[in-house]
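Below: one structure in structure tokens.
Only one protein chain is missing from this complex, and each of the others stays in its spot.
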Amino acid sequence: MKLTTYSTDQAGLQAFYEAIIRAHDTYGPVEKFGKFDFKKVNSLSECDPESPIPRTMSVKPLFFPKSAKVMKYTATSAGTELSDTAEDPLAGKRVILGVKHCDARGLQVLDAVYKWDYIDTDYEKRRENTILISPRCDQAATHCFCTSLDYDLETLDAVDVAVINGADRKIYLQARTEKGETFLKENATGLTSANGSAEAEMKKQYETFAASFRLKMNYQEINERMQGQFDSPTFEEVPSSCVSCNTCAFVCPTCHCFKISDEKIRDKGVRYKSYDSCNNVYFTLMAGGHNPRPVKYRRWRQRAMHKFVYYKERFGVNLCIGCGKCTTSCPVNISIFEVVTKVASSMQE
Amino acid sequence: MARVGVFVCFCGANIADFVDVPAVTEEAKKIKEVKYAIEYKYMCSDPGQQMIRDAIVQHRLTSVVVAACSPRMHEKTFRKALSDAGMNPYLLEVANIREHSSWVHQKDKKAATEKASDLIRMAVAKSIANEQLHEISVPVTKRALVIGGGIAGIQAALDIADARIPVVLVEKSPSIGGRMAQLDETFPTLDCSQCILTPKMVDVASHPFIELLPYSEVMELDGYVGNYKAKIKRKASYVNFDTCTGCGACWQKCPVKVPNEFNMGIDKRKAIYSPFPQAVPNKPVIDAEHCTMLLKGKCGICAKVCEKGSIDYTMQDEIVEREIGAVVVATGYDLWDPSPYEEYGVGRYKDIITSLEFERMVSANGPTGGVPVRPSDGKVPKRVVFIKCVGSRDEAKGIEYCSKICCMYTAKHAILLHHKVHDSHAYIFYMDIRAAGKGYEEFVKRAQVETGATYLRGRVSKIYKKGENLMVRGEDAQLGQVVEVEADLVVLATAIYPYKDNPDLARLLGISYDKYGYLSEAHPKLRPVETAKAGIYLAGCTQAPKDIPDTVAQASAAAAKVCGLFAGDTLKKDPMISTVNTEFCTGCQNCVTVCPYQAIVTEEIPLGHGSKEMRIVAKVNEGVCQGCGSCVAICRSMAIDLAGFTDMQIINEIVSI
Amino acid sequence: MDYTKQIQDIAGRLFSEGKIDIFIGYRNTGFDENQVPVLIHQYKDVDQLLFTDKSVFNLANYLKYEHTRNKRVGLIVKGCDSRALNLMLTESQVKRENLYIIGIACEGVVNETGEKAQNCVECMMPDAVVYDELLGSATGKREYQVNADIRELDEKTLTDRVEYFEEIFENCIRCNACRHSCPLCYCAKCCIDQETATLFHGANTTSSAFHALMTWSLHLAGRCVDCRNCEKACPIHLPLHLLHKLNEKVIYENFQENLAGMTEGDRGAFYKYSLSDPDDFIL
Amino acid sequence: MICKVDKIIQETPDICTYRLKFRDESLTEQFDWLPGQFIEFSLLGSGECTFCIASSATRKGTFDCSIKRAGIVTADIHRDIDEGDEVGIRGPYGNWFPLEDLKGKNLLFVGGGIGLAPLRSLIQYAIDNRNQYADCTILYGARTSADLCYKEEIEEWKTNKSLRVILTIDKPEDTWKEHVGVVPKILEEVVKPKVENTKVITCGPPIMIKYTLLALDRLGFAPKDVITTLEMKMQCGLGKCGRCNIGSTYVCKDGPVFTYEELKRLPDEF
Partner (left out) sequence: MEAEIKEKIVSMEKPHMEAPPDWQPVIMGILCNWCSYAGSDLTGTSRIQYPPNIRIIRVPCSSRVDPWFIIKSLQTIADGVLISGCHPGDCHYISGNYYARRRFLVTKKLLNFVGFHENRVQFSWVSAAEGAKFAKVVTKVTEDIRKLGPLHLYKKENS
């Protein structure tokens, strides 16, 4: 496949970004409380597309917001009226700058569940209308292990436009999807075409990047071994320092569990769909008091197994993408990498 | 199934003139849960109530909202209407559209109407969350415990017993009588204290409904109103009261002499003793701290002289238990120790005595046979200086409050001194004369006129020895100059002060006490006899300084409270009390801390279903809880809720407008 | 401040004498400089333990979980941690006889950038107040100082503060990590956990976040020991300490209260009162 | 979809059956379901709950949901909903009893308490298609006689010659004339079912299921012939929210009807 590629320099890239921000509904990583998070931006100075990993949140909230209105209703003695919520603020055409590859891969993984059986039209629409522009990582962060999970930068269609640092401060912009290609062509003002010429440089950039990873695992082996590890005692040991804070699930680019809650004031109500976490004790608590996962290690087991076994079993892709956000955010730095490798290796003993 | 009926009252013109009642009714009908709404001229009238009753049956209502006057006015009326229709009365909510709307917004009918609608909407929302509640009945043990056998305890015991309610009267000393037995004559009538007290003491001893436990102390009190269990220690008296005749042979022969507490240590008593001749019961006890037989095993004279063989040196303290329903605490008062008044030479000069010592001396049955004498040389004093407010009203050295009785008894002492020593002269240093009471002011006047006592307004700054006599230097504020009075005897009107062990007693009973140690009443104005703990009442100086009439009045009041409490077989209580959801309770016990009634206790329940491990949770004692909701607001896990004012009900109200 | 050796010795001794079932301490992650809490069950693991100025997390938090309940636990507490522990003892959440407490006379821990953390700079009681064994030399109670951020915000106008805090509540994702990482939030069913929150409404909206955080901070008013576990746990890095420090300041200035958890038996400002509490704000 | 509550039947002190019909009657025709499927039932303002449909689509016009007061929403439902009120529903969701597999087989229904609700749907279906199935036996138990659901309908079933109905309660009661004893015991001692050509459909409280499965095992039933429906916390019913995951299985999509054989393959979580 031929990939449309342009080359430019730093200034050109800035101009490219600025043009996008002027012309489109644009989101980008904005610094909040010392960390970067995706927000709507009106000028390039507000955001930093190149901001380093790890960031707090992924782009997930822009597709699956922390709390979304499902419907509104009014209930009076005259009857109950349902009304759809006002226009979805995330459904319009938009561009997201500074998306890291792992974030984008996370969305790809999510597509599997959202497009399975019942199709979440809101999500689908948001996906369709969004262009992801992704500066490639040059250096792995402490807890990154995406290369091990086959979600490396060579995966093609996760992002729409990839931004790659080449040699001599050259920057390549490469369309990775059809959507991206159309977009890039439309916005190519000021860029130089570099079709086909930069492959080697990009490959080299990737290799240096891949070499910077400290964490590596053999995914195939781990996946196979984990399958038989449901009853592994290691699950009881490893996460004992977990404080069940749910942070991991909330920041995870692929965690998609949610809950539905109503808010009713006077006779008007709104139904929301909000993030939830399988680490939450109430997650599986049933009316009447039965709870299949009352203790922490069982919930942790569900999380680890879901990330590394179940999802793959069901949808053919691994749910964990190795971005390391959960580990970074975890107040006690429990590493899912450590947990699964330990569980997988415990079988041998 | 929420089926709310709304009944809007015109209240004649009271509501209808300023609130558009039909519009309010229409508005109420729009609420989803309201299945029936109607207006009527007077909802509280018989036909109005009949409308409610009919609608409840006809429309299968699950709760009722009456929009009318204040719930403080007719809530009971409408509750009754509900129960007459077979509905739980607590499913009623009243929307106050008269006091809170029509009467206070008379100039703006539109706004008043809107507000009335909102108030109804709130009441409807609340009523949906109303639960069926049932009046709580607590069984009652009809027996009262009176702690303290002074005049307060005696009066309370007699009043309660006269209502044919059994009373247990506990007195720590060998005889009842208390402070009043120590007095000579009482103001303002100068009748003899003993003469009016002893008949009452005898009544106590012979009353079929009074169980007198002298020489005893309450050790423990468990339970709650109507259902207390008291453990009472009967101190070993070493005398078998059943056989003893009180002949007195033992104490006449006893060789050990001990300062006599009853006479403020002016004379001596024996180690086996009865505190005073008219004691009730008039049986001696052996003072184990001084009896040589008990201390060293030598002597045994009393046993030898006792014809009845009533002396038993092997007797032990005994704990008796009594089930009781109410407690009257009447432990009386102590005297404040005046030793901080160093400038007076308290402790250094023998001829400075307290007024109670003076009282004993002038008493006909006192150690000096009714004539005051100087402790130093036994001479009869001619010039006596009385100093009032020793300790009282003195923030610097003593206490802030006024001891209330000193003005009166000092006047009395002046008269008594005049009666006993005709050529004597009394000098009285005072700050103010507080003589509010029937015949009191007249009495003070009488003292001044009859005795010619010199009342000097001012503080005493120093007392020093001059020869055999004492020089009292003070300020005469009226003349604005320093005066010095030579005195044979100085009498200090020391402040009334609670017993040192009052706080212990308060803790034992679970009631509160103030910074001095006086036991606290539930409300200083409206509930002066009750304590914060239901079923425990106060009488006499244990609560605050009082004179005899006040003490007796309060004792009778406490008795009336006890009788009222025991009027039925069970206590009926409003069901609006706190309940604990043990599933949510963390056992932090903050609710126990803030509950003003000690109504919350803890219990242990299994950690999980069938678990052997236990955890602590709070438990509300239905009999004690008064339903204030303090515990609910501080409960972080929302484990406690207040029936009738649940979180759900209040939040429903908040979000409904 | 490095008590690694002493702690390893004590933990080793406790295990070999059979006095404890679990030891809660710190270890290195093996990935970076960060230290993480570790729960040790046997003697052979004690050499993992260490303690330096990077031992930040308040370990008292672990005493609220089911796997330490009714076990004999040894743990390390710094000044603030020990005050949290004291409150847990007062509130009957742990039994003193089950604990072997290594108290630290703390010299302050460092933040992410390696400077002494703000709460340590302003710490009023760096020494452990409840312990079986104290490491380091106690320096005693210090002067109360108003938190620097509070002072700064207090000077701002109301409008500015509104903007500042709106951002905080807007960004909160209501993961409840703050509540879970707080040792004093031990309620089995928390009133702000969404699932039980019929009265609180569960959605992760800004208004819910506001409600939850306000309620949470008021539940900790007079109890918060400023260990900042919550802030460390917050994935959004919201300055949660502002709410607690403001409460602390109001309580300290108006009720002359001691700091939370200084003595066992002291439940905090909301569970007692004084007749002379300020009345001037009431009409 | 908005439904009106047509009728509320108080089955037991804490179970009510809500007979629902669509406010918009045109939906009645479109709404079709098979025994075993469930719906999401919402009381607006309180929340949503999952309930199985307790009646058969062969009896059109209305459908039943039996709701036991257990949690917050169900308590609100019991408290707030009145006949004529409107509620929201979504569905039907989930799989259904393997009707084709059951054809020509003997059916043994084993239900306990509220667990009869999903079975009732299939029982009604079987009654209405009686010729498709061989012997039908219903074993139904509850703690006390007051806790038995669908009392009137059970009386009807009893008069139906083609059904064998066995009732039991846990402890003896004065006026009770049927069997006494827990369901697994009665199953082994009274029902003594034939194993051949028989499918067992069971639903009830977890403890009953546990011992019933053991009893069935002893009676010689193969796991594939035992069918049960699982209850699991669900929220979306669409295979999205992740609550009902047991391993890689979504109870809301792949279930709630499972054979014992399938259950055995799932991680041991419920």
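The first chain written gets the first letter, and so on, giving A, B, C and D; residue counts start at 1 in each chain.
The rule is short, and it goes like this: contacts are C-beta pairs under 8 Å (C-beta built on N, C-alpha and C of every residue); 3 or more make two chains touch, one makes a residue touch a chain.
For clarity, every value in this text was computed on a predicted model and none was experimentally measured.
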Inquiry  = As a test of the contact rule: which chains in view would the missing one touch?
reply    = A, B, C
Task = Could you tell which one of B:Asp84, B:Glu99, B:Asp162 or B:Asp501 touches the chain left off the display?
result = B:Glu99
Task = Could you tell which one of C:Ile173, C:Cys187, C:Cys227 or C:Ala269 touches the chain left off the display?
result = C:Ala269
Inquiry  = One chain isn't shown here. Among A:Asp37, A:Glu263, A:Asp276 or A:Glu338, which residue touches it?
reply    = A:Glu263
Interface with the undisplayed chain - residues on chain A = 69, 72, 263-266, 268-270
Ask   = So that we can see where the missing chain sits, which residues of chain C does it touch?
value = 153-154, 157-159, 161-162, 164-166, 169, 200-201, 205-207, 210-211, 214-215, 217-218, 221-222, 242-243, 246-247, 250-251, 254-255, 269-271, 273-275, 277-279, 281-283
Message = Even though one chain is hidden, which residues of chain B still touch it in the full complex?
response = 70-73, 96, 98-101, 103-108, 111-112, 114-115, 118-119, 122, 522-524, 532, 576, 594, 596, 626-630, 632-634, 642, 645, 647, 650-651, 653-655, 657
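As a working rule, only the chains that are shown with their structure count from here on.
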Request  = Report the chain closest to the protein's overall CA mean, measuring from each chain's own CA mean.
outcome  = C
Key: Of B-C and A-C, pair with higher C-beta contact tally   = A-C
Message = By mean C-alpha position, what chain is farthest away from chain B?
response = A
Between chain D and chain B, distance of the C-alpha-averaged centres to the nearest whole Å = 64
Ask   = chain A to chain D: how many Å between their CA centres?
value = 40
Note = Within chain B, the set of residues that touch 2 or more other chains is 32-33
Ask   = Among the residues of chain D, which are close enough to touch at least two other chains?
value = 46, 72
Request  = In the complex, go through chain C and note every residue touching chain A.
outcome  = 29, 31-32, 34, 36-39, 57, 61-62, 65-67, 167, 171, 173-177, 180-181, 193-196, 201-205, 208, 229, 232-239
Query = In the complex formed with chain C, which residues of chain B make contact?
reply = 583-584, 586-590, 593-594, 607, 613, 616, 634, 636-638, 647-648, 651
Request  = Spell out the residues on chain A that touch chain B in their complex, using ranges where they run on.
outcome  = 75-78, 264-267
